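All protein chains but one are shown at their positions in the complex.
A and B are the chain letters, set down in written order, and residue numbers restart from 1 in every chain.
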Amino acid sequence: MRVQTPNGFTTDNSGKRIVVDPLTRIEGHLRVEVNLDADNVICNAVSSGTMWRGIETILRGRDPRDAWAFTERICGVCTGTHALTSVRAVENALGITIPENANSIRNIMQLCLQVHDHLVHFYHLHALDWVDVFSALKADPKATSRLAQSVSPWPRSSPGYFKDLQIRLTKFFDSGQLGPFKNAYWGHPAYKLSPEANLMAVTHYSEALDFQKEIVKIHAVYGGKNPHPNWLVGGVPCAINVDGNGAIGAINMERLNLVSSIIDRSIEFVEQVYLPDIELIGSFYRGWLYGCGLSGRSVMSYGDVPENANDYSTKSLRVPRGVILNGNLREVLPVDHGDPDQIQEFVAHSWYKYPDEFRGLHPWDGITEPNFELGANFKGTRTDIKELDEGGKYSWIKAPRWRGNAVEVGPLARYIIGYAQDKAEFKEPAERLLKALKLPVTALFSTLGRTAARALECQWAAHQMRHFQDKLVAHIKAGDTATADVSKWNPESWPMEAKGYGFTEAPRGALGHWIKIKDRKIDNYQCVVPTTWNGSPRDPKGNIGAFEASLIGTPMADPGKPLEILRTIHSFDPCLACSTH
Amino acid sequence: MGEATETFYSVIRRQGITRRNFLKFCSLTAASLGLSPLAANDIAIALETKPRVPVIWMHGLECTCCSESFIRSAHPLVKDAVLSMISLDYDDTIMAAAGHQAEAILTETRAKYKDRYVLAIEGNPPLNEDGMFCIDGGKPFVEKLRSMAEDSMTIIAWGSCASWGCVQAARPNPTQAMPIDKVITNKPIIKVPGCPPIAEVMTAIVTFITTFGKLPELDRQGRPKMFYSQRIHDKCYRRSHFDAGQFVEEWDDESARKGYCLYKMGCKGPTTYNACSAVRWNGGVSFPIQSGHGCFGCSEDGFWDKGSFYDRLTTIKQFGIEANADQIGRAAAGAVGLAVAAHAAVTAAKRLTRKREGVVQEKRSKVQS
Partner (left out) sequence: MSGKTAQVLNVLSSVGVAGKDRSADRDVVYVYEMPVRVWHWVNAAAIMVLAITGCFIGTAVPTMPGEASDNFFFGYIRFAHFSAGYVLAVGFLLRIYCAMMGNPHAKQIFYVPIWRRCFWDELWQTIRWYALLAVRSDKCAGHNPAAQLMMFSMFTLTTAFMIVTGFALYAQGSGQESWQFGLFGWIFGVLPNSQDVHTLHHLGLWVIVTFVLIHVYAAIREDIMSRRSISAIISGERDLRD
């Protein structure tokens, strides 16, 4: 049946149905079903979040100061970002302010996550959609070395270096035990890289795996560990003591130096490995510009990384903020988290219950009540689903909307908004990359654009880390070592009722937490998460979400091997634990 | 691509690693596991003769943080573990295959490596709603777990989710998320708790099994003794401040800057069995306490439900009341104290009136006589 969605897409579920479940190389459990037309072009897409834990329910009745730890466990991949959002929500509700140093340290931690998460996403979750590992075995290491040196000054680009890895890989494949490379799509016609480019990328897959563990040492310094570093309502838990008695037990010169050197190495790695790889790989896929979905129409960013502590105004936020609707880049609309008409969640097609399923609820009044029931036309049994029915409820993800609009969030959304706002630090790198790839601006609205924006943002974030680390040092130099404000630590000092919200730009996009506090306990807690936006099922009006929209119109070379589906879905960096929480 | 399964030793020899370096690796591994130099020889023999052990890593309800932690391992590097020490044939987070190509690996492994593969579980299965709070391949995850457990050699329960239930099992546990040992009762289960566990602890446990070909010695609660037999508190470098009576009284106070003990800030180091204070995190850079926050007991059973992380005395939640031991105790003792005082007063009053009555009676009898 052909359907015209209100947000401008045509779906047709009459053709052959393909199911990908589990959709791997993501966080959590995701199922994607598509219909193909006679030419194997995707003409309908259904994405379903297939896990739910009920963290919002579990938070009720608890101490608001503990909420960061619970919400941090929503996801270990974007570890820390929920915690930061949570402490901001509690601080917003209770009117707690944080010292400047705490703001710098929080920013460094958030940016560190961006750098780490983007790097790991590209190399370890996404690269195999573009890179054929098997083909790398056929590469000439000398030619690979020449290729690598032509795109980057990275010192580890000798023929021997690539040869070592190739030998190791060959033996690995020869052993017959293929580990994570088993049953994959090697040789698929949608792979376009030369053997040399493949070898270079696989080598960097391995190198990035070694390096990523270094980046997060920044979390270990300021938060005690990674994954899941520690946070604090009112500031940060790590005290600063650079040269006093007992400095060895606090943030001291050695700790600052450690962070500083990691920042330098991160900038270097991103600029000399990640970005050149993106550019090189991108050049092979210039012709594969599918996956636009919502990106060319409606995108949103809350903004993040406040320059000044406690100032969440658009001016203070270094990450762009705003909403673009219907592709109108000339107008960036303002977002208000407290406006009951702006952000709302719907559950008509989600496995939850609302008093009125056609109405959306603002998160302060949000309800999370599970209700697992399948649409009338699903195939299989209740506990063995063969095909979902998108006409009924079909996902554990709610459907968030901004003034009724489905929007895409994430690095690409942020870059589009930054571009539309004419912010040089976002616009220029994007234009430079497009120029290098000889692509028009419209090429940004694609799977490739999403993947490229993530890489650019990784570079941006690495430099921002440097900025805030320098700022932190400057403050300490000026004699300011405060890291926490405890004047409202004691619950006795709180009002009997309060409500607030906190937001961040998580690696995958706009993240918000809304809290209501009553009798010093959490009365209601609601999270609306990046992958809730992107992975959203249909809403009562039939608007489709970003994942679903992005798949429509993509041709599949071999319907038995869903490489193109993986490629586009992965470009969002889906996180299902986040989306449903 | 042959069927031949290859040994760890042959893999690394063909990678151009010399025998000398190989033996050096073995003794380093032995040392990092805290074993005697003699054990290095055992490791060498094991690695020379065994094919890489297939590992099936499955995810239930979780946050993938245990996987994230695993890939932070510095020794061994996770790439060395995955390429040369084990055969990670299934792991939905990093595997290249998806959908039915991924599912096929499970079926194949069950048949080909019956009783010879390690099943590593991150997260846990929910039992409510017929298990459909965690759907995998259209079916409840718990089904997949049960079927893969059946033919496995041993099960590793990664993290607090698989070991104890963790955050999704915190009150009121809306999905009825269950730790692995509540669902699989007929297989040895190694619990590696922590939210998440330390990277090097994870890789050490895997390599212990593959190199020694046996399961590590477990404590009463199923945790490997080598990492879980002592508390954070026992090896905490702030312990001297605890013994001295020097505590952080408030965040960011003088004591905090001097690195005093975090006991009064609710540190659960005294009741938490984990290796953080000894092994530390991220290649030894730090651990929670070193960066100023108390341990909140993330490797302990039900640590989410013991009241606020910042309370020294944790909350008791029973019969609708919620208070800590001192609050309950003071209330009870206070009530009893009041009752005692009241009782004493009434007794005294009664005695007085009786005495007076007694006097009157005496007088009366005198008159009578």
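Assume a residue touches a chain if its C-beta (ideal position, glycine included) is under 8 Å from a C-beta of that chain, and two chains touch if they have at least 3 such contacts.
Here the structure is a predicted model, which is why all the values come from computation and not from measurement.
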Contacts of the unshown chain among the visible ones are B
Given B:Phe25, B:Tyr117, B:Phe247 or B:Tyr310, the residue that touches the chain left out of view is B:Phe247
If I consider the whole complex, including the chain that's not displayed, which of B:Ala31, B:Ile321, B:Val336 or B:Leu352 touches that chain?
B:Val336
Contacts of subunit B with the absent chain, listed as residue ranges:
164, 219-221, 225, 229-231, 234, 240-247, 249, 255, 260, 263-264, 268, 270-271, 297, 300-303, 306, 312-314, 316, 324-326, 328-330, 332-333, 336-337, 340, 343-344, 346-347, 350-351
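Note that only the chains that are shown with their structure count from here on.
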Between subunit B and subunit A, distance of the C-alpha-averaged centres to the nearest whole Å:
28
Hey, which residues of subunit A end up touching subunit B in the complex?
19-29, 31, 50-55, 57-58, 62-63, 65-66, 69-70, 73-77, 79, 120, 124-125, 128, 133, 164, 167-168, 171-185, 206, 209-210, 212-213, 216-217, 219-230, 232, 234-241, 244-250, 258, 370, 372, 380, 382-386, 396, 481-484, 486, 489, 561-562, 566, 577
Spell out the residues on subunit B that touch subunit A in their complex, using ranges where they run on.
1-6, 11, 14-16, 51-52, 54, 59, 61-69, 71-74, 77-79, 82-83, 86-89, 91-99, 101-105, 126, 129-141, 143, 166-168, 170-175, 177, 195-196, 199, 238, 250-252, 256-260, 276, 281-283, 285-293, 296, 298, 304, 307-310
